[in-house]
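Input: one structure, supplied below.
As you look at this complex, bear in mind that one protein chain is not there, while each of the others sits in place.
Up next, subunit A:
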């Protein structure tokens, strides 16, 4: 009927710096050759990437591993292990990640987060160039959204466009992009042309940006803060468009979309 719950699981407190470095302070392990291993799940062909970070004892049974910003980590989700044991998330001090406007062409973001099953993982994004979404305005009278953002590692020029691409089809719609100081960009996307091309019950349109006519397309995302998954936090009002309700939204990878749902 009664049992004790004493159990030592490695548990890591994390401090993130704004450049992408993370310090892991781990209680419950102090073996001299111990390492914190970050394993990337869901790699191509099921292959797992691994990054070993040596653990240095810091006294009182705890130890520290440092992931410097200069160590490459591919984009994805990296789970933390000590030996075979998954690491529990402790206190994650991520204050320096908020409201970043880095002076860089290549954007690396690493957000330590707790997975749904209570493990510590690091969400990494590596983007060069990068289109960071900011405030999103809504124009009910026009049935449109206005996205403001900032471009990193690319400059706007002739033929700058934003494009909404319907997932699982070749349908798309473009809107001209205007520029401003310091890499600022903006565009207004009316929902009407999206609603007119509707296919199914619920549709997700991915938002892309092309800075010039001959540049590569950039996926628009919002990754320059401490939020590893903003899908249910950054929620926007729905506007009617034909038989549809349209609203901007983020995926659980923090990428910008427009979702069309059937109007009730």
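To be clear about the criterion, contacts are C-beta pairs under 8 Å (C-beta built on N, C-alpha and C of every residue); 3 or more make two chains touch, one makes a residue touch a chain; residues count from 1.
The definition used in the following text is that contacts and distances are computed from a predicted model.
Undergrad: According to UniProt, what is the chain that's been left out of this complex called? Choose from "Amino acid ABC transporter permease", "Putative luciferase-like monooxygenase, FMN-dependent, CE1758 family", "D-inositol 3-phosphate glycosyltransferase" or "Type 1 periplasmic binding fold superfamily protein".
TA: "D-inositol 3-phosphate glycosyltransferase"
Undergrad: Can you work out which residue in A:49, A:79 or A:93 touches the chain that's missing from view?
TA: A:93
Undergrad: Using the document's definition of touch, tell me which of A:135, A:158, A:181 or A:214 contacts the absent chain.
TA: A:135
Undergrad: For subunit A, which positions touch the chain that isn't shown here?
TA: 1-7, 13, 91-95, 98-99, 135-138, 226, 232-237
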